[in-house]
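Rest of the complex left out; these chains stay put.
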Amino acid sequence: MDRILFFLGLIGTISFAISGAVTGVNKKMDIFGVAVLGVITATGGGIIRDLVLGELPPAAFREPVHALTAIAVSIIVFLPAVRKRLDDKRMQGTLLLITDSLGLAIFTVSAIQTAMVSGTGYNLFLLVFIGTVSGVGGGVLRDVLAGDVPYIFTKHVYACASIAGALVCALLWNIAGGVISIIAGSTVIFTMRVLSAKYHWSLPHA
Amino acid sequence: MDRILFFLGLIGTISFAISGAVTGVNKKMDIFGVAVLGVITATGGGIIRDLVLGELPPAAFREPVHALTAIAVSIIVFLPAVRKRLDDKRMQGTLLLITDSLGLAIFTVSAIQTAMVSGTGYNLFLLVFIGTVSGVGGGVLRDVLAGDVPYIFTKHVYACASIAGALVCALLWNIAGGVISIIAGSTVIFTMRVLSAKYHWSLPHA
């Protein structure tokens, strides 16, 4: 279980670091700005999760692997050869969709797992709320710091996918155990998020 | 006392949820964006209060009533029949002024009450600071996330009203008891905020 979670967390970190770094490149930031935005996007959700649960200092501050991975990924995104390929807008759109969806899925379920082992007791609402806040947190920080209105407010069923997957994960936890709940929850989030973008599902606008 | 605080908290939640949801509708967000902005505005001040006091996880994560109320209120604001009435700019202005003032007043005094029972001891400066930060926090988050410069920086005697009411509430606490302090403090804030808007009180500009 611990190894699965570590591996998933690393995928989430890499995914969100890519989405942050690509945003930085699009905003014409220098290499440090790109790395900073990559790190904040990749670690933001986990830091929010640990602040809310009182697990201080947050894991991102105690374990270098996440921040160092995010920095390495950001530098790779910044390499001229890689950046040139990102000029193809369709490819960039697909990359951002996949990485952002993976990050959303993984950070949502990982927050539920952290809450379950932190001794706050089983509280369905707390699990879903903390899962969603941690899942969307990194992307919200990315958008606010880059000067954009957060994606969560304008497009697709973003928060909705995170809430649905968090519900699935939290409801299954006592029945099917942690591993299956985590896989089921993250699959729901990733699938809903990608399909809603691909088929332009949309919610009523004001 | 507990019942009064719960009831006041609910009014504060509803007020800030309305102000967040109306902002979202004005920004042409879809129904989820509107609900998310409503929830963040309504729970933001209380989450900041609990993070600062170390009361973790914050009440907003433990007790569903606040977030669920905020979601319900946001959906009502989003209903076409309600939205149409909000097109009347004068009515919208009055609604936003009343709800934002009520939220400011209630979250300021409720943070002082939470601090008093949390065992940090009587520290006048801490009480006023935490009252003000929690009072204005929800509105600041709303404005930053909606891409606006926070209201607190540009208009009227916003922070000033919160500080004045927090001072009244904290100074009265040991003399007159919690209930009277809470009523007096929130009345000062609401009255100052509404009167300053109505009579265009203004502070020197740069």
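Order of writing sets the labels: A and B. Residues in every chain begin at 1.
Everything that follows uses one rule, which is that a contact is a pair of C-beta atoms (placed from the backbone, for glycine too) under 8 Å apart; a residue touches a chain by one contact, two chains touch by 3 or more.
Keep in mind the model is a prediction, meaning the values are calculated, not measured.
Here 2 copies sit in place, and the number of copies making up the whole complex of this structure is 3.
Assume only the chains that are shown with their structure count from here on.
Those residues of chain A that touch chain B in the shared complex are 51-54, 115, 120, 123, 125-126, 129-130, 140, 144, 148-150, 152-154, 157-160, 202-206.
Listed in rising order, the residues of chain B touching chain A in the complex are 24-34, 36-37, 47, 51, 54, 56-58, 60-64, 67, 78, 83, 144-147.
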